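Pasting a structure here, questions to come.
Of the protein chains in this complex, all but one are displayed in their positions.
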Amino acid sequence: MTASHILLENFLQALAAGVLLGALYGLMCTGLGLIFGVMRVINFAQGDLMMLGMYFAWYAFAGFGTLAVLGPYVGPIVAAILAGPALFVFGYLLHRLLIARVTGIRVAGLEGEGHYAQLILTLGIALVLQNGGLLLLGSEVTSIKTPLSASAWEIGPFVGQDVSFFINKARGVAFVVSLLVVFSLYLFVTRTQLGKSLRAAADHPEAAIYMGIDVDRAHRIAFGIGTGITAIAGGLVASYLPFQPYVGLDFVIVMYAGVVLGGLGSIVGAYWGGMTIGLVQQLSTLILPTQLQNTAIFVVFLLIVFLRPQGLYGRSVQRT
Amino acid sequence: MLTLENVQAGYGGLTALGGVSMDVAEGDFVSIVGPNGAGKTTLFKCISGIVTPTAGSITFAGRDMLRVRPCDRPHLGIAHVPEGRQVFPNLSVLENLEMGAITEAGQKQWAQNLDYVLTLFPVLADRREQLAGTLSGGEQQMLAIGRGLASAPRLLMLDEPSMGLAPTVADQIFESIASVRMEQKVTILLVEQRAVEALEYCDRGYVLETGRVVLSGTHDELLMDDRVRKAYLGM
Partner (left out) sequence: MNVERSRISPFLWVALIATAYLAAILLVNNQYYQLMMTLVPVWATMGLSWNILSGYSGLVSFGHASFFGLGAYTVTLLLINLGLTPWLGIPIAAVVGAAAGFVIGYPTFRLRGHYFALAMLAYPLALLYVFEWLGYQEVSLPMQRENPAAYMQFPDNRVYSALALAIMVLALLASLRIERSRFGMSLLAIKQNEIAAEAAGIDTFRWKLKAIVLSGLIAGAIGGFYAVVLLVVTPASVFGMLTSAQALIVALFGGVGSAWGPVIGSAILIPLAEVLQGELGDKLPGIQGVVYGIAIILVILFAPEGIYWRTRDLVMARHKAAPPPALERRSVTSAQPTVTHHVGGSEAGQIMLEVSGLSKSFGGLQAVRDVSFAVRQAEILGIIGPNGAGKTTLFNLLNGILQPDTGRVRFLDHSLLGMAPNRIARRGIGRTFQVARPFPRLSVLDNVAIGAYVATASDEDAYALARVALEKVGLTGAAHVMAAGISTQQIRLLELARALAGQPKLLLLDETLAGLGAQEVEAILGLIRQLAADGITIVIIEHTMHAMVRLADRFIVLDHGAVLAEGAPDAVTREPSVIEAYLGKRWSARANA
């Protein structure tokens, strides 16, 4: 194979990996996008909530083996999807008991103060989840074993017989599922009355009260959904990535970078933001050593925050 | 229908309302006028529940409002069109109207109300799918009023609908309010800085100054009274 063919192949492989990973990052970011982008609640624990989703999926399929009956192909996927509702409940309660005390209209007047308390509270929650996880779940690295993660589809060959790239089956399936989940969410917030009232409550809480919307409840639900979506992403990631209780930290900056890149206030933007981050990360492996992949993300994040804090995508209108 | 008795309210040591009493009978059009800082918006916020009065009572259709949560009051039939419009900027015009209609009464009459609103404000029909944040001030005001009407209210409260609007646009808005008065069976409570427009259409009015009612009377009485001018301009 010529050098240029190798280059092309590497590029296509990185691109494919970027898209696949990007879809999952996009899903994670969508969850955070609901919470941070739309409700402007800073949630440091988002990565750890995702971690809980991963463990839930693992226990559902492998640990307690309840879903093993569905077989090794379907089981992990269903487990990942079920992590959604399970973590929805967790997120709902978390908001009701803790987060609501430092958010909402009561605190809106103290602009700076509200955020300060949110940052610190969610940092505390993150620590409890990470270390609680360590305590209860052990520090061994786990993963959900599925035969899909060991095989791949070959795309190609192109350019004569030379260039082709591979799509890992587990990642491919995860990609499709994540698209379906995001699409369902999109339908929910744009077509259903509950979805629209969530958007209204986040858009302008005071006006929402004038409409008769129970804004406190709407915020709890939105927070729960945001948690659930990120948990599903976690469950999907669990099918091919080994994880341990501290895995959340690796993803926190990814998620925030994606949401900010996508433009605060836009759920769709958050998805594309995550997709972009995934692409950047995978494409950066073409020029950077693997260990610096994550540094590349940080650099991108810092660049966005400094140069274009309003993000690249999304059609958010300036808040009055 | 709506009775306020000696309502007092304040923020952090400041008195915004120093004991306001008023009556709005069913089917009335009542205007509340007064200079800036008189407490008009605070009064509305007390009726809506965003602000809790420090003393006094508010009764609507026989029910003590202080026992009703703010987000439940619209479901009883109180529609508040807030100061500064406060549309949902990232929702479309149609979605904004849908949000107005989430009350039970609003749901039942959705089709007719939507029709009425779009006829009353044709420009909203043209911009149905547009994001509300991109509308002009006047269009947003129309949307806010439409939202209020969409809830099929028994009491429609309008807080300074002319604020920030160019005079001709403000005129249009007032004319629409007058049509609503004539065509629908809704009680209207209007707060305005512009005394003439507010008093022109009303049955009865109150003049508020520094948190108290300094003058009240019928449409005829107030329109002729020079004390109204003094309340605004100080001399």
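Brief remarks on what is shown
Each chain gets a letter, A and B, in the order it is written, and its residues are counted from 1.
Definition applied: contacts are C-beta pairs under 8 Å (C-beta built on N, C-alpha and C of every residue); 3 or more make two chains touch, one makes a residue touch a chain.
Since the structure is predicted, the reported quantities are computational estimates derived from the model, not experimental observations.
Per the touch definition above, the residue from A:Ala14, A:Ala126, A:Ala200 or A:Val280 contacting the chain not shown is A:Ala126.
Residue in contact with the omitted chain (choice from B:Ala25, B:Ala55 or B:Ala166): B:Ala166.
One chain of the complex is left out; on subunit B, the residues touching it are 10, 12-16, 35-37, 136-137, 160, 163-164, 166-167, 171, 192-198, 210, 223, 226, 228-229, 232-235. One chain is missing from the display, and on subunit A it is touched by residues 42, 98, 101-102, 111-112, 115-117, 119-121, 123-135, 139, 245, 249, 252-253, 256, 260, 289, 291-292, 294-295, 298-299, 301-302, 305-306, 309, 318.
Just so it is clear, only the chains that are shown with their structure count from here on.
Note: centroid distance subunit A to subunit B, computed from Cα atoms, is 43 Å.
Touching subunit A in their complex are the following residues of subunit B: 48-50, 70-75, 79-82, 84, 86-91, 95, 98-100, 102-103, 131, 133-134, 147, 151.
Subunit A makes touch with subunit B in their complex at residues 193, 196-197, 199-200, 203-204, 206-215, 265, 315-320.
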